[in-house]
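One structure coming up, written as structure tokens, with questions to follow.
With one protein chain removed, the remaining protein chains of the complex are shown where they sit.
Let's look at subunit A:
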Amino acid sequence: MVNAEKEVLIRIAKDDKSVLDALYKEYRDPFLNYFKRYALSEDAIKDLYQETMIAFYQNGVRGKLKDLSSSIKTYIFGIGKYKAIDMIRKQKKNAELLNVSDEFETIELDEKELTTEQQKLKRHFTQLGESCQKMLTMFYYRGLDISDIVEIGGYKDANSVKSHKSRCVKQLRSLVNKK
């Protein structure tokens, strides 16, 4: 991996979404062309690309790309292959036949549908104010520690972060328990 790509991954780890926009534009046409070989409609391939880019980006934000040895493109296309095969399998077609070996190795993802309880929690999560959503996202999605959040969120100190987080969790719990 070249230094420029390492820099890209560092920015993704910091949740710099402008990098996602740029990568989306950069790999869009090669991706759409490559996945024409799969028996998917043009719209399905576009959906596949969007999901692939999001999965790639979220892996980066959650620190799962720290040890990435391949190029970003190889990794993205690997996720794309995994998702394409999954998509075709759901359409009850013989997806394994399409898992041809080429320069892109399939990258497996641990993706699960939300449980009923999680869906309910998500509805309440979206009812929270923006600052609470942001706080809980930094903590439970990005996995940042208190000191990072103090710096990124512009908080006075660790105690301010802790009390804000505590209030947000309490608010969420009360929304859950209200229903």
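Note that contacts are C-beta pairs under 8 Å (C-beta built on N, C-alpha and C of every residue); 3 or more make two chains touch, one makes a residue touch a chain; residues count from 1.
The definition used in the following text is that contacts and distances are computed from a predicted model.
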Absent chain [UniProt protein name; select from "phosphoenolpyruvate--glycerone phosphotransferase", "YeeE/YedE family protein", "Tetratricopeptide repeat protein" or "YCII-related domain-containing protein"]: "Tetratricopeptide repeat protein"
Sole residue of A:53, A:84 or A:109 that reaches the chain not shown, by the stated touch rule: A:53
Subunit A, residues in touch with the chain not shown (by the definition above): 17, 20-21, 24-25, 28, 46, 50, 53-54, 57-58, 61-62, 114-115, 117-118, 121-122, 125-126, 133, 136-137, 139-141, 143, 145, 169, 172-173
